[in-house]
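The other protein chains are all here in position, but one chain of the complex has been omitted.
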Amino acid sequence: MSKHRHNRSAEKLLGTSPGTLTYVGQEIEHATKIKRIDYNATDYSIDDSSRLSACKIPPAEAPFVSWVDVDGIHEPKVVAAIGQQYHLHPLLLEDVVNTEQKPKLDLYDDTVVFITLKYLHHSRQRQEIDIEHVSLVLGKNYLISFQEERSKDIFEPVIERIKASSGKTRRNGADYLLYALMDVMVDHYLLITERIGEKMDELEEEIVEERASQQTLSTLYKLKRELAFIRRTINPLRDIVGTLLRGESDMIQHTTIPYLRDLSDHVNQVIETLDSYRELIAGLMDVYYSIVNNRMNSVMKTLTIVSAIFIPLTFIAGIYGMNFSNMPELRSPTGYFWTLLVMGCIALGEIIYFKRRGWM
Amino acid sequence: MSKHRHNRSAEKLLGTSPGTLTYVGQEIEHATKIKRIDYNATDYSIDDSSRLSACKIPPAEAPFVSWVDVDGIHEPKVVAAIGQQYHLHPLLLEDVVNTEQKPKLDLYDDTVVFITLKYLHHSRQRQEIDIEHVSLVLGKNYLISFQEERSKDIFEPVIERIKASSGKTRRNGADYLLYALMDVMVDHYLLITERIGEKMDELEEEIVEERASQQTLSTLYKLKRELAFIRRTINPLRDIVGTLLRGESDMIQHTTIPYLRDLSDHVNQVIETLDSYRELIAGLMDVYYSIVNNRMNSVMKTLTIVSAIFIPLTFIAGIYGMNFSNMPELRSPTGYFWTLLVMGCIALGEIIYFKRRGWM
Amino acid sequence: MSKHRHNRSAEKLLGTSPGTLTYVGQEIEHATKIKRIDYNATDYSIDDSSRLSACKIPPAEAPFVSWVDVDGIHEPKVVAAIGQQYHLHPLLLEDVVNTEQKPKLDLYDDTVVFITLKYLHHSRQRQEIDIEHVSLVLGKNYLISFQEERSKDIFEPVIERIKASSGKTRRNGADYLLYALMDVMVDHYLLITERIGEKMDELEEEIVEERASQQTLSTLYKLKRELAFIRRTINPLRDIVGTLLRGESDMIQHTTIPYLRDLSDHVNQVIETLDSYRELIAGLMDVYYSIVNNRMNSVMKTLTIVSAIFIPLTFIAGIYGMNFSNMPELRSPTGYFWTLLVMGCIALGEIIYFKRRGWM
Amino acid sequence: MSKHRHNRSAEKLLGTSPGTLTYVGQEIEHATKIKRIDYNATDYSIDDSSRLSACKIPPAEAPFVSWVDVDGIHEPKVVAAIGQQYHLHPLLLEDVVNTEQKPKLDLYDDTVVFITLKYLHHSRQRQEIDIEHVSLVLGKNYLISFQEERSKDIFEPVIERIKASSGKTRRNGADYLLYALMDVMVDHYLLITERIGEKMDELEEEIVEERASQQTLSTLYKLKRELAFIRRTINPLRDIVGTLLRGESDMIQHTTIPYLRDLSDHVNQVIETLDSYRELIAGLMDVYYSIVNNRMNSVMKTLTIVSAIFIPLTFIAGIYGMNFSNMPELRSPTGYFWTLLVMGCIALGEIIYFKRRGWM
Partner (left out) sequence: MSKHRHNRSAEKLLGTSPGTLTYVGQEIEHATKIKRIDYNATDYSIDDSSRLSACKIPPAEAPFVSWVDVDGIHEPKVVAAIGQQYHLHPLLLEDVVNTEQKPKLDLYDDTVVFITLKYLHHSRQRQEIDIEHVSLVLGKNYLISFQEERSKDIFEPVIERIKASSGKTRRNGADYLLYALMDVMVDHYLLITERIGEKMDELEEEIVEERASQQTLSTLYKLKRELAFIRRTINPLRDIVGTLLRGESDMIQHTTIPYLRDLSDHVNQVIETLDSYRELIAGLMDVYYSIVNNRMNSVMKTLTIVSAIFIPLTFIAGIYGMNFSNMPELRSPTGYFWTLLVMGCIALGEIIYFKRRGWM
């Protein structure tokens, strides 16, 4: 979550005609990597030559699932070319390259399900959450996945599973693949949520053991912002999965439903956990403020006790420090000692009074 | 509610194929205990040999209800075996062993109702609420209950009732048994809620009688967290019972509906009570803060009164403590006494002023 | 609203079979009083012999309405007997005797409408709101009302109206009687709400006229708790009356609908008034805190002004109280007077400064 | 909004049979004024003789609209007589005279639409909002309006428009008249909202320019109460107009719908404005508290700076004011001047320190 959230993308887009492909994300130097993976229960083939020509809509009754994994969305002409070969709507392509686009699901003509999501993962170098804009296009028996070009392919584990065995992914259709890819991303949400949970445990300990400082509050504030950000990012997923579950598209097969239900469960779990963290933060702030307040009170009590005891005594000393020529007490040989005694009594009286009121 | 909520379960699961059975709960040494109880209105038999082979789907028209009570979910292979014999979906089994799973109800193919719940009870040793993951699988005329292996079988009372007489449980079908098991769990929620109520009464007394300390606030905070946790645990039950009540599954018979409605009432009662406690805590915090604030005010008043009275007097004493060679008052034989009189008048005037403003 | 809300009813009920009649309310010595009132437009008869045998379901086409007014629910066997004679469901009877039951409406088999309510009235002796658990069972042409046995029959006014004239109550059916009884109870809610309103007016005056003390806040807190309690008690009535209005039961006749709508209005009015009081309390608390804060500020200002004026003056006096052998000013014959003048100027300067900043 | 909201109306009504006409508003001496205005596109006649006999349901196919404008609801027998002549339900009449009744819409038998509203206007004498209880009864081709008898007829502008020209009101039916009367009342809501807006602007200026006092907060609190009151009064109008718009009654003609939609817009606009004011008040309070807090801080800083500078200096002076026989410094001829120098350095040091920390 970089500080400069605002790269003036709105200004860039102002006045352009809708459907114009404008990449607003970070500048990237690598070329777009394209992998094409065809598989079915018995066989699979991977073509990672990044040739665009190989990417075509497979025939409707093709006996395999064709997955095109596009790694990089910073070259508008590449995205446009893929769009043309798969007959994708210009607005769909606009959403693919617009990294500011919020997660959503769009149905185009009952033949294409379009989903944009945010892949979140904890960046070790930058000590903050890294966001990647991911788009999934589900067709009859093909699926195109777009991701920003970064260090690593997000969907590596799924490719590994396809290579490894003719398991569930291989036996099922493109809709199961859609589920599998989304599942990978939701698993990362769970991971991030756990990381935040650990940080919260630390903060809680810090606060409850009264080791908190102004710094702690800043951290709580930062955490709160992060939580709100993740919440906003993952919240639309609820609707997205819900739409798939309600069978609004014919392209989701009956057998995939239980898996989507499971995914929906995970999404809800993340959201619920985030909400409980948010509540926890509010509670921790209360405790923090109360501790600060308490410390302040004890400072004030100290001041009051010291002042209340010594100011009157100093006054008495002041009296007998006056230089009047006629002050009978001064001449008494025991005057000094009586005065000390009276001072002692006053101090003692006050101490008793303060103890009784529970201030000491 | 153990401190280390986060046992990094997400990390364990990352990359595994969906439907893989991974137990993420506490390590347990005992073997899984399996009881099989067949009963009808006239007869019953209990087989506690823990033999898996005896657990089979009873014939559709079997004249008895077959209850398999599985105590222990830490042995994936045992759960998998049961799953195979009862033709249960892999995702269902995954939820049975996943102790992190939130409560929910899933319908599988109109022939299986699957419910996961959390059994809460107050652990005397650890002075905190203990959670147990419970799953119930309702089939045509059988029911399988899974629970974590702990000191005691949760459903003991129901077994006792089945043994004791051919009462309501014996006369009714597997759906009534489902209700009876859920009822046992909800009764424990009620119990826990009452315990919290008692603790709240104590805290309220403590605060209203102004005996509260920083400790009290921490306790309130802890209580608030506990309340939020229980609320989250029991809240899904509302939907679960609601789904059963709306008759979305054919497996709930007409005669069981009033009992489920009663259960729904109890669940709502617990939730409502929890909500009222939450509100009460907010109110108590207000009173607490106000008392702390008041105490602070009285400390400040004391400081102000003492300072305001003695500082001017000390100043006067200071004046006549100066060593100027020409200070006429010093030579007056009654100067000292006049000075004391003036000081007394000033002090008196201030006391009257403070009394009038209500500060003393 | 007794302090010890928690009479451990949950523990009493734990493990008992559902439908068991367990009275959990206060211990009562009197026997149950049963009145049977048969009436129609032309005639009426009252049998207050408390004989159970007289209580039977009247024939479906009986030309009169039969009202059984049961005063006392502490004898399970009496309630059970009535239940048997009117073929009532065990769970219904459980709710009749369970004084912890929240208000609700249940329909049993389209022939019985069951409503539980709370009768609230301001107890003069105990200076708090007294709750009574009331249940109403509406059958074809009969109605059974259950109430806790206390000093007085709640429904006396309705009996009086039946005796007095062949008015609306006499001309209408059992459903109108149901309305009339509920109306009596809602009127008491209105009364209680008005009492609270008066108390709030007093508190408001106390706070706005700055006569409030810590005690006032405790009263506000108590009032808030009372409001929340009444709100929770009356809120379900909205749904109850709504269910009757929507005609979900055939037993409500068309002509009774306007009266129920009127009742619904009253219920909403009470709830709305309670909500506005709640808001008012929040507002009053803000004003109270602001006044307390203001008082604190004026205390601090006094301290600051007194200290800021006299501490520097005392310092000057201290200087000339030093015993250095060579202090030229001391020997000047006008030194003392110049010093006093300087002190006066400093004091004056500070007073002007404080006046300008608006602190005096 | 009189202070004594509670005229114990509930107590008056307790125990009376539903449908009894009890006037609970202010005591009024004038007699009820009744105007009867018959009009159509071509002609109109006004009968202000206050004769009741002239008020009858016009024949269903009468070629004119008959409006009965009743000014005064304090004479139950007059209201009852009108009720009888127009066959109105007793509960409807009860709502007409019950000035405590909240705004609502009731449909009686598809032939009568009954609406109660509150007319609000700013009373110049009493410097507060004056409420009048208004009821509108819409029949086939007649309309009866009831209002409390006050200084002036609320609906004067509509009568004037009817007299003035055969405009929209004259060309349309009784349903348009209903709209026109409601529109007059909603216009007054807009007016009152604007007045409050002006008051808020003043308060905002007062607070932002830091001229606010405790008085300002009381005014904000009063304003907040007024806002809440108006909000509660106007909120039901949303549903009332909504019901008319949805065409739940056949008596609203197609051509009147756009006007009602316009009315609905105005109602929503008032509610939205009130809500934005409410938010604004919360924001203003935050600013006010922050300013008060800031002032407090600057008071404390002054105290701290003065004390921190002079208390150590006074101590040094105190040292050399001691009367020990052997104090070498005292005998040094430059001791006094060195001491003054040291004091000056300490004071300077502290001033620099405080400047650096931004306290001065």
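Structure notes:
In order of appearance the chains are A, B, C and D, and numbering begins at 1 in each one.
What we mean here is this: a contact is a pair of C-beta atoms (placed from the backbone, for glycine too) under 8 Å apart; a residue touches a chain by one contact, two chains touch by 3 or more.
Model, not experiment: these values are computed from the prediction.
Across the complete structure, the visible chains that the omitted chain touches are A, D.
Contact with the omitted chain, checked across D:V24, D:L107, D:I291 or D:L340, is made by D:I291. Here the missing chain is touched by one residue of D:Y108, D:F229 or D:Y259, and it is D:Y259. Residue D:D187 is the one among D:D43, D:D187 or D:D250 that touches the chain missing from this view. Of the residues in chain D, those that touch the hidden partner chain are 157, 161, 167-169, 180, 183, 187-188, 190-191, 193-194, 197-198, 201, 208, 258-259, 261-262, 265, 268-269, 272, 276, 279-280, 283-284, 286-287, 290-291, 293-294, 296-297, 300-301, 303-304, 307-308, 311-312, 314-315, 318-319, 321-327, 357, 359.
Considering the complete assembly, chain A touches the hidden chain via residues 3-6, 8-11, 13-15, 17-19, 89, 91, 94, 100-102, 104, 106, 108, 214, 217-218, 221, 224-225, 228-229, 232, 285, 289, 292, 295-296, 299-300, 302-303, 306-307, 310-311, 313-314, 317-318, 320-323, 327, 329-336, 339-340.
As a convention for this text, only the chains that are shown with their structure count from here on.
Residues touching across the chain A-chain B interface largely differ between the two copies, under half of the numbers being common to both.
Chain B has its Cα centroid 26 Å from the Cα centroid of chain A. Counting partners per residue, chain D has 321 as the residues that reach two or more other chains. With chains as nodes and touching pairs as edges, the resulting graph is an open line.
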